[in-house]
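For this view, one protein chain was removed and the others were kept in their places.
Labels for the chains are A, B and C, by order of writing; each one numbers its residues from 1.
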Amino acid sequence: MTLADLGVSLCGIHLPNPLILASGILGTEAKLMARVARAGAGAVTAKSCSLLPRRGHPNPTVLAWEHGLINAVGLANPGVEAEVKELRQARALLQPLGTALIASIFADTVEHFAQVAALVIEAGPDLLEVNISCPNVHDEFGTPFAADRGAAAEVTAAVKEAAAGRVPVLIKLSPNVSDIAAIARAVEAAEADGISAINTVTGMVIDLHARRPILANRSGGLSGPAIHPLAVRCVYDIYEAVRLPIVGIGGVSSGRDAIEMIMAGATAVGIGSAVYEEGPEVFGRILREMADLMAELGYERVEQMRGVAHW
Amino acid sequence: MTLADLGVSLCGIHLPNPLILASGILGTEAKLMARVARAGAGAVTAKSCSLLPRRGHPNPTVLAWEHGLINAVGLANPGVEAEVKELRQARALLQPLGTALIASIFADTVEHFAQVAALVIEAGPDLLEVNISCPNVHDEFGTPFAADRGAAAEVTAAVKEAAAGRVPVLIKLSPNVSDIAAIARAVEAAEADGISAINTVTGMVIDLHARRPILANRSGGLSGPAIHPLAVRCVYDIYEAVRLPIVGIGGVSSGRDAIEMIMAGATAVGIGSAVYEEGPEVFGRILREMADLMAELGYERVEQMRGVAHW
Amino acid sequence: MKPSLPQVARIVQIVDESPRVRTLVFDLSMAADPGQFVMAWLPGVDEKPFSLMRAQPVTLTIARVGPFSSAVHRLGVGDRLWLRGPLGQPFILPPIEAGQPPAGGTNGEALLLVAGGCGVAPLHFLAERARAQGWEVWVVIGAQTAADVILANRFAALGAQVRIATEDGSRGEQGLATDAAERLLHSTRFRMVYACGPEPMLEAVEGLAQRYRLPAQLSYERYMRCGFGVCGSCSRDGWLVCRDGPVRQVEIQREER
Partner (left out) sequence: MKPSLPQVARIVQIVDESPRVRTLVFDLSMAADPGQFVMAWLPGVDEKPFSLMRAQPVTLTIARVGPFSSAVHRLGVGDRLWLRGPLGQPFILPPIEAGQPPAGGTNGEALLLVAGGCGVAPLHFLAERARAQGWEVWVVIGAQTAADVILANRFAALGAQVRIATEDGSRGEQGLATDAAERLLHSTRFRMVYACGPEPMLEAVEGLAQRYRLPAQLSYERYMRCGFGVCGSCSRDGWLVCRDGPVRQVEIQREER
């Protein structure tokens, strides 16, 4: 079994293997993304960017607890203009490696989503991921776009129009909803090309001596091993609901976890927090574990495993 | 610091300490509940019961994964008639220990909730917990009552009417929603006496060799350490939203975790999956840890810590 | 949390012990003690507890009595079952005092094992351990009829003294296992009584042990879900078969007078 057998096609884009660096992890710099690509990632996602630069929240912003990470970086980013430069450089570095580049965007309004999308596409990413887990400012309760079928569909339609067929659009869903399949259906109806699931799970860690939440933002997003079965369930539910390809993300830290995601229905698998334990080299280990497991399970290609846990 | 100092009042009911055995864990038999009371619990919650007996889902129904448990017992229970007998016996066994008894009910319709409530109250529990994390059959999508403000409020109002002031009513909320505070507000408006939060988080574990979810029900409820920061966040959000007492439940397995819940706003703290590691004796250990930590932090009574993480 | 997800295991050998009972040997080993059990999962069918008949390699002796056990009986060599465990509290051998039991000897004290139905499985595992420590082991195997007597020659091969009791007298002594056990208790000095089988048999053995002023260890069965002391499904008046048991230690009762 050679690594070449791990290749998959995501929205028509060939990935040398199904492992994708998730957004917000090491995706701040072109050279850092190239390093992750060299470590084995089949695609890398850049840190989500917005129209204007954002400083993000004050520290503490990222912590490791016993069963995962929690973060409230607050979507710090240099703004789309600087991001386009970084993405162009990343693209040049990734192309010889055969690694796909995924741009990630977010915004506060539907209109801004469309604007950032149009601008970021200029950098020529292979795919565009739309992070809709941010609050919807049109909504009186500040409900995140990802928690509302209508808002999620509106963003999808606006970004799709801005993309004008130049790049496939992945909509990244939040697990902090009661029915993720319903959101997935809304996003499919609005003609998304694929779905990324999941973003982080809202949580909080309080320090007893400080008598307050440790993150400056109080609550933050949980990721890593703790959220893995929750993510697998979301991918499973979405696969039952829609025909779109899914990037399964959440707590994947082994070949076993990655194949579990694929059996739940994922076409490709995002890796974020697992970088914590062993750095970018985690990609190589997971790929080796996947290849060994596929041989043991009698699979020759990744697609053969996709969705087999549904029957 | 003696254990007596750990006493709290929950909806006017005195608990010798804030630790409550959560519903569905060892709450199947009067003698088992008495055993947990002797091990140190300040209150014990019986397994949720319904109008008619239920066999529950076929096995596998309960599994331990690396960071917690996952279960789909399917609310197996002997029905309210048998439950009343068990609760009466439990009450007799608990009274000399000073441990409070909490009955737990669920149903498929608002009317059935009221009926089970009226029947179960005959057993004379100290508190009544209403598990609304089951699907709402009035809703075309089968949304759980706990995921819908209107449905949650309706159940609350119906059970409150059935209880007719004879027993305080706790509504148990689900974390599988986008805005748990909104549900809490609806439940408060419908005159709940308190809130229990949280029930399990929906998840799934797939076996690679079997190529299917391990639980016979496919998906199940995650509990234990993995969900603790999610539960703390829910309690924190609910405390900001309502004035009701809160039973904080989810992944509590140490004195630190319990105090974290209380600082987030909990009046009492549920313990479920932590029984896995060391059996009912876990209550004694957590109480000792709480007492030691309170001494270290300079608190003399549990109420002094309640909600201090809000400022 | 120590993980306890099911592990896949392949059947490498099947031995028919009787028309209704077969022993399955797997390509998996566990660190476990006699009396401990595993939860065996057959995807799409069910998950049920089974005592280890041996742990290295994992070996189960399963009677065909209902849907799940029948499904297991339909499996052949090369087929798979998923196991989680070992679970529960094991049988405990009496502490060995200095120089005792002497190799091959017993210092006048032996162990009495009383098995009914599939209760032979964990007791065979126990007999193996006990013999390895030099204990003299007596086994009473109870069954309805000759065809249901299982593992008798395996016990004999371990060097255990075997007594068979069938209700219809078609093999060994006629009567219940506990009758045969009582006759042994008359004639031999025992240190400990172990039993696994139907609950009425366990009750009778408890009575016998008390009468002969011997400590006993009895292994129980109950419907199980979690298998690790959380769900409360297997409670016997507050005693959890899965976690506190399946083996219950019965001390010598003070004489009441």
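Following the convention adopted for this analysis, a residue touches a chain if its C-beta (ideal position, glycine included) is under 8 Å from a C-beta of that chain, and two chains touch if they have at least 3 such contacts.
Note that this is a predicted model, so its numbers are computed, not measured.
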{"item": "Shown chains that the omitted chain touches within the full complex", "value": "A"}
{"item": "Residue of A:D5, A:D108, A:D139 or A:D207 touching the missing chain in the full complex", "value": "A:D207"}
{"item": "Candidates A:P18, A:G42, A:P125 or A:P225 - the one touching the absent chain", "value": "A:P225"}
{"item": "Touch with the omitted chain, as defined above, among A:G12, A:P58 or A:G142", "value": "A:P58"}
{"item": "Interface residues of subunit A (partner: the chain not displayed)", "value": "24-29, 31-32, 34-35, 47, 58-69, 71, 73, 76, 205, 207, 209-210, 212, 214, 216, 224-225, 272-273, 275-277, 279"}
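FYI, only the chains that are shown with their structure count from here on.
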{"item": "Most distant chain from subunit B, judged by the mean position of its C-alpha atoms", "value": "C"}
{"item": "Closest chain to the centre of mass proxy, which here is the mean CA position", "value": "B"}
{"item": "Computed distance of Cα centres, subunit B from subunit A, in Å", "value": "34"}
{"item": "Subunit A and subunit C, separation of their C-alpha mean positions in angstrom", "value": "52"}
{"item": "Residues of subunit A engaged with two or more neighbouring chains", "value": "none"}
{"item": "Contacts with two or more other chains, residues of subunit C listed in rising order", "value": "none"}
